[in-house]
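A single protein chain has been omitted from the complex, and every remaining protein chain is retained in its original position.
The block that comes next holds chain A.
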């Protein structure tokens, strides 16, 4: 264990999506929701929200990766601030082609200490999670945040190289570590 006593963010303080409160009908919440209106059994609830589109945004990417476990600690990447919301970016892959659906997700990773040898593994874990969870029109770019790791360039080269990523994922022992990290994903 390289860093046995890292700083931990409180789970309640991690950024979450503020859900719009349930459409306030006659009686909003609390005790007044407990007693049902004398409803007619023939009526069915309306579905007028259905057409509203909710595009994939940074918070959604964050929610996908924040619950990945750290390989060293029984803590999540979100709690350890290895991934954080301001370090996630979604941009069109081809800005010159306005109709193109292609998007690029960039995730910058902050290791808990600058010489963390597991940075590559964490990066791979994030990458695998996103590849499994995002539609094919997304390009995924996972990098170490500048200045947070002593051999950041080296790690970035490895994470950015398709061939090397593919080779790494063939490695059974490595995949086991990554599978273990993703067990806690919710």
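Heads up, the rule we're going with is that contacts are C-beta pairs under 8 Å (C-beta built on N, C-alpha and C of every residue); 3 or more make two chains touch, one makes a residue touch a chain; residues count from 1.
Here is the rule we use: contacts and distances are computed from a predicted model.
Per UniProt, the protein behind the absent chain is "MMS19 nucleotide excision repair protein"; the candidates were "Alpha-1,3-glucosyltransferase", "NEDD8-activating enzyme E1 catalytic subunit", "Histone acetyltransferase ESA1" or "MMS19 nucleotide excision repair protein". As for the chain not pictured, it touches chain A at residues 1, 4-10, 12-13, 18-19, 26-32, 34-38, 40-42, 44, 47, 50-51, 53-54, 56, 60, 64, 73, 75, 132-137, 179, 182, 185-186.
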